[in-house]
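Only one protein chain is missing; all other protein chains are in place.
After this line comes subunit A, so read on.
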Amino acid sequence: MFVARSIAADHKDLIHDVSFDFHGRRMATCSSDQSVKVWDKSESGDWHCTASWKTHSGSVWRVTWAHPEFGQVLASCSFDRTAAVWEEIVGESNDKLRGQSHWVKRTTLVDSRTSVTDVKFAPKHMGLMLATCSADGIVRIYEAPDVMNLSQWSLQHEVSCKLSCSCISWNPSSSRAHPPMIAVGSDDGSPNAMAKVQVFEYNENTRKYAKAETLMTVTDPVHDIAFAPNLGRSFHILAIATKDVRIFTLKPVRKELTSSGGPTKFEIQVVAQFDNHNSQVWRVSWNITGTVLASSGDDGCVRLWKANYMDNWKCTGILKGNGSPVSGSSQQGNANPSLGSNIPNLQHSLNGSSAGRCFFPPLDSPRAGWSRPSYAQLPPPPLVEHSCAADTASLQYPHPRRASLSRPLNPLPENEGV
């Protein structure tokens, strides 16, 4: 189902981040070798490096694209304590011949005194805004008041998190009912440090970002955090990469019930928690509809997670990181042609077809890491019962196809061990 296309990145050190642009046709990579590369997809689907330039004097941790409405704009952040905004200059025709586009630095944001660990553009409806977070625990929000002038950025907010920050994520919701919101993760390793994920919300009255929530259950270092694309949902989905993959839902409690003017109250639920990576999880990324989560961990694998019709999150695929044997998934496709139309429908979340692909054997369900939230005030997630119900149901109604359904999963090393 997936075809791996290996790209000779030719970075001289670790690549720390990959980022697709708004339309999915360009890709930017950044590396410890202090450079950023931009890749363009050709007609044939190959990725060509069209620009590579030295961006910082330290490791470049993150690179991110702005909405194309603001031009071809990238932001990068680095160990050298700066974040930078880059714009592509439409070259002369002889530039085109060389196939290299030209990126110029529009601004350097030098407010941080420590390594800038993440940079993210705000959702488009907020204008041209940029958030950075740094190892000294400060989230800074910049705004370019004139979108035509990318060299002028003013520092609008400084939010102190009191913990060394490692990642941030804007809530992408464009609803007027959802004030601007930003989630911050910390990789602070000190044992006494508390909850590692904080959610800040913009308050229209005070014109400040105020802490709306702290996810008390996340106490291990967080390496990545990502709000799912909202797409009209009334609640928010937040994925967290820590020692395991966790998915939270944040449901705003209706305004009438809360005191007006204060921060929105949320009903927070852990809807999934997986330690299948058996190690640190480094990255999480949502697909465009917010229905499939991809996570990558120290085991060098990418795992795909998806909720079935019961809102029960399951693994729907494992991709090997080196790209060569994507056997895991391709074998699945070949192994049961009988399921032909069902297998590929990863995206067809609505008919729940893919849920059938990945029924864990019943023994596996504790392993999947369903743990109840340890704090009492939240109702235990209903999914525990559901998952059991689903599994027992599948046992009670043995179906000739059941065997062939669970079979394709077994090539994956994880399940072999069970």
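Here is the rule we go by: contacts are C-beta pairs under 8 Å (C-beta built on N, C-alpha and C of every residue); 3 or more make two chains touch, one makes a residue touch a chain; residues count from 1.
Basically, contacts and distances are computed from a predicted model.
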From the list "Serine/threonine-protein phosphatase 2A 55 kDa regulatory subunit B", "FA complementation group G", "Regulator of G-protein signaling 11 isoform X1" or "GATOR2 complex protein WDR24", give the UniProt name belonging to the chain omitted from this structure. "GATOR2 complex protein WDR24"
Among A:A9, A:M126, A:V147 or A:M216, choose the residue that contacts the chain missing from this document, as touch is defined above. A:A9
On subunit A, where is the contact patch with the chain that was removed from view? 1-9, 11-20, 22-24, 27, 29-34, 45, 47, 57-59, 61, 79-81, 93, 115, 124-125, 173-177, 187, 223-224, 229-235, 251, 282-292, 294-302, 309-311, 319-326, 339, 341-342, 344-353, 356, 393-394, 396-397, 399, 401, 413
